[in-house]
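Note that one protein chain is taken out, while the other chains of the complex remain in position.
Let's look at subunit A:
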Amino acid sequence: MIRETSYDEVFDAQTHFRLIMDSMARPGKLNVLNGVAIQPPDSLNRASALIGLGLLNADVSFFVARNATAITTYFTVNTASRPAPAAEADFLFLHGNDSPQHLDAAKPGTLTYPDTNAFVIIDVASISLHPDQTTEPRLQLTLSGPGVNGQQTVFVAGLNEALLTTLRDKNAEYPLGIDTILTDQNDQILCIPRSNRFVVGGL
C-alpha cells in the first residue's frame, strides 16, 4: 500500500486536468502527464495513475482489470474512490492486451442522460504521431470528428484491435458511448471521445 505524499492534489491535479482537457478537446493531440514522482503499482502506467489521482474522488467508482488488488488499494487509499463491477463503474482502467469483455460491459449512458457513461483508460505500450519510432507491431488510427481539423493519424503499439472494434460498436449510437483515454509508457495520453470516428489500419 502506497500513500502518494509527493502528489499535490491542488496544483498537480489542475495541471494534469488541463492537459487531459486539451487532449480531449483535440483528439489526436498527445500530451505528457508527468512532473510528479509517484509510484503506481505494476500494470498501471504512470499517466493512468495520474488521471486517476486527478479525477477520482469519493463521488465516483472505478474498475480495474489487471493486478486488481494492488491497484484497487492504491486508488482507494489515495482518492477515497470506491471499486465497482465493470458494468457500474464510472472509470475503467484496462490494459491494451485485455480481451474486450470489460469494455463491452461499460456504461454507455442513457439517451436522456448520455453523460452517465464511463470513462475508459487503456494502458498501451506506446503512442506516436509518426510511424517510424517503434519496431513493435502497431495499429494506425485515423481520427475525425469534433476537435480534429480534418483528419489526424496516430500510431499505437500494444493495443488489441478487438478493443477498438468493441469501442466502435459501443460508440455507434451517438450520443451514447464511451470516452476513451489511451496512455503509454512514456507518460503520453491520447483521447478518443465518443463524438469522434476512427478508422483502423494495420502496419
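FYI, a contact is a pair of C-beta atoms (placed from the backbone, for glycine too) under 8 Å apart; a residue touches a chain by one contact, two chains touch by 3 or more; residues count from 1.
Please note the rule applied: contacts and distances are computed from a predicted model.
Trainee: As a check of understanding, state which of "Tryptophan synthase alpha chain", "Metal ABC transporter ATP-binding protein", "Gluconate 2-dehydrogenase subunit 3 family protein" or "Protein phnJ" is the UniProt name of the chain not shown.
Mentor: In UniProt, the chain that is not shown appears as "Protein phnJ".
Trainee: Which one touches the absent chain: A:50, A:89, A:127 or A:148?
Mentor: Looking across A:50, A:89, A:127 or A:148, the contact with the absent chain belongs to A:148.
Trainee: In the complete complex, which positions of subunit A touch the hidden chain?
Mentor: Its contact residues with the unshown chain are 9-11, 13-15, 17-18, 20-21, 24-26, 54-60, 110-115, 117, 119, 145-149, 174-175, 179, 193-195.
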